[in-house]
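Here the complex is missing one protein chain, while the rest keep their positions.
Every chain is named by a letter (A and B) in the order it is written, and numbering of its residues begins at 1.
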Amino acid sequence: MSLLDETVSVPRRTMTLFFMIDTSGSMAGSKIGAVNDAVVNVLPMLDEISITNPDAEIKVAALEFSTGCNWLYNEPKLASEFVWQDVQANGLTSLGAACEELENKLSRSKGFMQSASGSFAPAIILLSDGAPTDNFEAGLAKLQGNNWFKSAIKVAIAIGDDADKEVLAKFTGTNEAVFTVHNIDALKQIIRVVAVTSSQIGSKSSAAGDTTKQDQVISEVQNAVDNIDGAEVATKVDGSSYADDWD
Amino acid sequence: MKELNTGDKISLLNGGFVTIKKELGRGGQGIVYLVDMNGQPKALKWYHNSLDQAFYNNLASNVMNGAPSPAFLWPERITERQKGSFGYVMALRPQNYYEFGNFLLAKKSFKSFQAMMATAMKICNGFMMLHRFGYSYQDLNDGNFFIDPNTGDVLICDNDNVMPQGEKSGIMGKARYMAPEIVAGGIPDKYSDRFSLSVILFMLFYANHPFEGAKVVACPCMTEAYEKKFYGSEAVFIYDPNNKTNLPVRGIHQNVIRRWPVMPAELRETFIREFSPEMLKNPQSRMIEQNWGKLIASLRDKLVVCPHCGEETFIDEAKPQCMNCGRDVDVSKKLKLGLRTLLLTNGTRLFIDFDNTPDARVAINPQDRNMLLLQNLTKDKWTAETPSGKVKSVEPNEFMPVKQGIKIGFNAQYKGEIIINNQ
Partner (left out) sequence: MRCFDFHCQGESHKATDKVCQDYSYSHIDENGLAIAVVCDGHGGKHYFRSDVGARFATEIIAKNVREFVSNIDEAMFVGQPFTQQAAIQTEIDRQDFRKEKPIDIAFRQLFGSIIGQWQQWIEQHASDNPLTEKENEHVEEQYKKEFLSGYKLERIYGCTLMAYVSTPKYWFAFHLGDGKLISFDQEAQWNEPVIWDDRCFLNKTTSICDSDALNEFRYTYQGDGGFPVAVFLGSDGMDDSFGEETNLVNFYVRVAKSLVKDGFDATFADVKETLPVLSKRGSQDDMSIACVYNEEALKEALPKFILWQIAITKAGILKVNSKILEATDRRNELEEKVLTLEKDKIALRYAQNDIDRAYTEKQQLVKKMNILLEEYYGKDYVLYQDEVGERPKERQQVWRMDDHPFRVHLVWVENKNNRIEL
C-alpha cells in the first residue's frame, strides 16, 4: 500500500493498568509480602494477555504511597519488561497525594497516556488496608475531573477489616467495585483475578457503551470471588436514601 | 448616519445632555452606548437611520407618560435630533439578567419553579398595565425579555416600538410571536398582544414554541411562505387533542416533551383551550391578562416544598405525591382565599396578592411539631378571628398558629379561612 508507506505510522494500541499500592506502616509484614508476591506472579499472566490480544498491548505502571508517593518507573512498561521490585511498608497513608499524582499522569500531553492510546481506557487497581491520613477528598475531587479517570475501570481491594471501605467506594464510584479480603491467600488470588479481568476486558474493542467496562469487570470478579475463601463483595446499596418523616 | 465617539455630547429634549462613554452593543435598529448623565451611568440607544417624525413624536410622548409598570425598562429621555439621527436614554440593565433566548435553549435555567412563576406574574402584570395605558406592544420577540434566573425578576426592554393600540409602527416582530391575524397582515392591538402573551407564557413554562412541532421540522429552511403558514394560516397547537399532525419531536423539542406532563393539569387545559383552532380565529375571546394572573396565582398556590426531600413540587390535591421523590405530601392544612385554595406545608411561602413578594411563610412550631405556624411577611397587620369569636391581631413578622376555622383578614381586599381536613 503506497499510501501506508514509511512516512505513515500506524502505532499499536496500548491499554495501561495502574497499581496504586498502600505501603503505609500497617501493611508491613505478611500483607506487603503478599502484595509483592501477587504482583510478581500476575505480570507473566498480563504479558500473555498482551501477546495474544490483537486489539492492544498491555502496559503496567505502579504507584506506591505511604507518607509520600512514588512511581516505580518513570513511564508505563510492557508487562513483559516490567521487573517488579519488592516494595517496603513504612509510614502514613497519603491517598490524597497519590490521587493528585495519578491525575497528573492521566494526561496525553504530559502524562502516561501519550503513546497513541486510541480508544482504550486505563484500568486502576487500588490496594489499601487503612484510612487515608491526608486530604483525600481534595485529591479525589481533582481526579474526578479528569476524563481518563472518568472512563477508567476502577477497582479497589480492601485489605482487612480496618480498611475504610467508604473511602475506597468513593474512589471507585460504587461500593460494588470494592472487594474485601481477610487473609493473605485471598489477597493474592484477588489481585490476580482483578488484574487479569481488568486487562482482558479493558483491552477489548467495545462499542458505544451499554454495560460499561467497569460493570463487566465487577460482575466477572464477583463471580470469581464466590470461589475465594476469605473474600467478600459489598452488598447492594439501598436505593432510597431519604430520611423518614420528621413527624 | 455618523456613529458616535467617546466624549461626544448629545443634547436632550427639554434640556440637559449626556456624554458618550463607550459602545455596549449594536442591533438591527441602532447602537447602544454607555453614557453619563449628571454623574449617573445610563444607556443611550442611537438609531442607525433617522426615523420619521411620527416615530419621534410617539417616542417623546412615551417618555412623557412614563413606564406603565416597573417591569418595563422604559425610555427616560429622548434626545434632540442631531448628527443625522436621534436616540433615547434609559436605565442600564443590571448584571445577572439574561436574555430570554438563553432560557429557551436551556443555556440558563430558573433556579426554582418559584422564580419561573415570579417571571410569569410580572410579565402578566406588565402587559395588563401596558394595555391599561392604551398601548400595544408591536415588536415582541425573545430579545425583549431579560430575566434573573435566581429571583425570576424580569425586565422588558426595547420599548421604543410601543404604540397606542390600533396604530401600526412599521416594525414587524418575528412571526413567532405574532397572532395569526397579524401574520396575515392585520394591525396589532391588545387582542393580538394577548396572543403574544400566551405564546410567551407557554415558552416560559415549556421552553418551546406552541406551534413548533413535527410540521415545522419538515422544512430545512424557514422561508417567509412557510412562516406565514406555520404561524398563521395553518397554525396547529403541538398538543391539540384533535389534531396530532404537529406533535413535538424527540431530540428537538425535548423541553416540552419533558415538562408537559410535569406541570399542573390546569396549565395544560388552559393552553389547549387558548390555542385551539376556534380560539385562534377569535381574537376577542382570548384570555385577558387578569385571568392569566389568576391562573399563575393558582399554580403558585399549589407549589410547595416537599417535607421529605426538600425539593419544590406542584401538588395535585387528588393525588398528593411529590414530583421528585414520589412520597405522599400532607395536604390536610389549607388556606381558602375566595375561590383559591393555598396548600400549607412547612417551608412554603404564600403569595396572597399578585406581586412577587411573599406575604406569608409556613413554619413548624418548635414546641409542637405537629402544629404549623404562619408568619406575617407583609407590612400590614393581619386581623384573625378564632372559631369562638375571639379577635387577635398578627403584626408584621409575628407568627400565628394554623388551626381549623381561624379566619384571617390580610387587608381590605383579601380574607381567608384555615381549613384542616382530618384524615
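Everything that follows uses one rule, which is that contacts are C-beta pairs under 8 Å (C-beta built on N, C-alpha and C of every residue); 3 or more make two chains touch, one makes a residue touch a chain.
Computed from a predicted model, the values in this text were never measured in an experiment.
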Residue among A:Asn41, A:Thr133 or A:Ser151 touching the omitted chain: A:Ser151
Hey, which of B:Pro220, B:Pro261 or B:Pro366 is the one touching the hidden chain? B:Pro220
Thinking of the whole complex, not just what is shown, which of A:Ser9, A:Thr52 or A:Asn227 touches the missing chain? A:Ser9
Residue touching the undisplayed chain, where the options are B:Glu99, B:Glu234 or B:Glu385: B:Glu99
Among B:Arg250, B:Lys319 or B:Lys390, residue touching the chain not depicted: B:Arg250
Against the chain that's been left off, what residues of chain A make contact? List them. 1-11, 13, 54-55, 73, 77, 81, 83, 85, 115-121, 147, 150-151, 205-210
Can you name the residues of chain B that touch the chain not displayed here? 98-99, 101-102, 105-108, 214, 216-223, 249-252, 254, 257
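FYI, only the chains that are shown with their structure count from here on.
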Taking each chain's mean CA coordinate, chain A and chain B are separated, in whole Å, by 53
